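Only one protein chain is missing; all other protein chains are in place.
Per-chain residue numbering starts at 1, and chain names A and B are given in the order in which the chains are listed.
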Amino acid sequence: MQNLLAGLLLIVIAAIAAWQASPLPMGTLRHIGPGMFPISLAGFIALIGVALMVTWARGERNSTGRWPLRGPLFILGSAVIFGLAVRPLGLAVAGPMLVIVAAFASHETRWVEIIAFAAGMTVFCLVLFKYLLSLPIPVAPWLIGY
Amino acid sequence: MSQNILKTLAAIGAAFAMSAGSADAQTYPTRAVTVIVPFAAGGPTDVIARIVGEAMGKTLGQQFIIENVAGAGGTTGIAKGAAATADGYTIMMGHMGTHGAAPALYKNIKYKPDQDFEPIGIAAGTPIVIVGRNNYPAKTLQELVAKLKADGDKANEGHAGVGSVSFTTCTMFNVMAGAKPARVPYTGTGPVINDMLADKLDYACDQIVSVASQVRAGTIRGYAIATDKRSPALPDVPTTTEAGLPDYKVSAWNALFAPKGTPKDVVAKLTDALDKALSDAATRKRLEDLGGVIPEGKERGGAHLASFVKIEMDRWDKAFKAGGVMPN
Partner (left out) sequence: MEALYDNLSHGFSVAVSFQNLGLCFIGVVVGTLVGILPGVGPIATIAMLLPLTFNFDPTGALIMLAGIYYGAQYGGSTTAILINIPGEATSVVTTLDGHQMARQGRAGVALGTAALVSFFAGTVSTLVVAALGVPLTKLALLFGPAEYFSLMVLGLAFAVVLAQGSLLKAAAMILLGVLLAAIGTDLETGEARMTFGLDELADGIDFVVLAMGVFGFAEILRNLENPESRDVVRAKIGRLLPNKADIKASIMPMLRGTGLGAVLGILPGNGAVLGPFASYTTEKKLAKDPSRFGKGAIEGVAGPEAANNAGAQTAFIPLLTLGIPPNAVMALMVGAMTIHGIIPGPQVMTKSPDLFWGMIASMWIGNAFLLVINLPMIGIWVKLLNVPYRLMFSAILLFCCIGIYSINNDTSDVALTAMFGLFGYVLIKLGFEPAPLLLGFVLGRLMEEKLRQALILSRGDFMTFVENPVSGVLLAISLGIVIFAVLPAVRKKKEEALSS
């Protein structure tokens, strides 16, 4: 199963790349155009994809394991929320939001602990990044203007 | 109940936002000013912004913080700056590329250099020097032009990527010299110099700060500097007028802009602070050490910059059309 899906994934990626690179001029071997590299890479990747599917057809039976959705959803979701929130709301809000949303990903979460941890981490990060390393990251623009 | 709390919170938030957002010109600036530099830290524009910003910060009593937002020949950072709150707390360091050449180079540019800004003033320019490898047969600019006209297709010109200063300025040089070299793209000025030292490239055009030390050391040849006066940083390199190509006058200028709608008196304060910075002896020395050319008299201030931007846009548009460079 693993190699069947792996092969399929590679073929899909190659197809997307070929579609995106198709409007670009290929050039010639003597004068390579912008499209040459991506298109040839896509070709090779698709070939490997086919080869992987062949190994599956010949009897590869590795399991891909479980595919729980909870982890990816909350972990990656919390990062996206952080990205959206950090500019308008600042680290003071985006920081605790990230920690709390991410906490839904783990079933070991203890809520009182995580809220205290979110507050503590945010203060720690503000001191570390804003005041010690002076990165230009917004703190709380809606409250103090930066 | 909870709705009431939300409403109250919203009202408090709005009140804070108002107080933070209103730029009171009398007291401006009450906090640090962010200067968006549309190139990576360490390059000539960045260095000039830092030198000028530091002096302006002293005058206005608030820190000027540099924020580097690089990308797409500088247009990413400027687009971001143009969309910022017009309260004088976000300004940007525009550039020959972002406010002169870009409209003719990029199709999807998100701002209009002559309409979407309140010009503060030109900070400093770094003149372009035409350089070549030491053992290239052409010894003077005239010999170079003659050689490029005769067998230019054999020549290799290096530039730091489409949209870079070395690319745009050498496009103009090639048009004026009638040259059609192989144009070899690199990802920065450093590798261009490297391959010129290794005798792979024949010539290039670049800002004085990037090439001065090599020319002074005699490791690469300086053909001409594209200004009216010779530079104290390279006293032995003739001007393009002296060397016989008087029309080729190019400087990578850097200028401060505020987003459209910034209060007039705030812009005036910034213009004034820039003016003071450019008259300050220590700041001038720092800029001149870089080979920078500081605007004097009527070249300073927003009004001159506004008309200058229009002239530059027109000039680059013509140069790219003549050089066969299509917008992307």
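Convention: a residue touches a chain if its C-beta (ideal position, glycine included) is under 8 Å from a C-beta of that chain, and two chains touch if they have at least 3 such contacts.
In this text, all values refer to a predicted model and were calculated from it rather than measured experimentally.
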Touching residue (missing chain; options B:186, B:223 or B:257)
B:186
For chain A, which positions touch the chain that isn't shown here?
2-3, 5-6, 9-10, 13, 17, 20-21, 24, 28-35, 37-38, 41-42, 44-45, 48-49, 51-52, 55, 62, 64-68, 71-72, 75-80, 82-84, 86-87, 91, 95, 98-99, 102-103, 105-106, 108-110, 113-114, 117-118, 121, 125, 128-129, 133-137
Missing-chain contacts on chain B, rising order, are 40-44, 46-47, 50-51, 54, 66-72, 76, 105, 108, 156, 161-163, 182-188, 190-191, 193-195, 197-198, 200, 209, 212-214, 216-217, 219, 285-286, 289-290, 328
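Assume only the chains that are shown with their structure count from here on.
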How many angstrom between the C-alpha centroids of chain B and chain A?
35
State the interface residues of chain A toward chain B in the complex, per the touch definition above.
136, 141-146
Taking the complex as given, what residues does chain B use to touch chain A?
13, 16-17, 20-21, 31-32, 34, 65, 67, 89
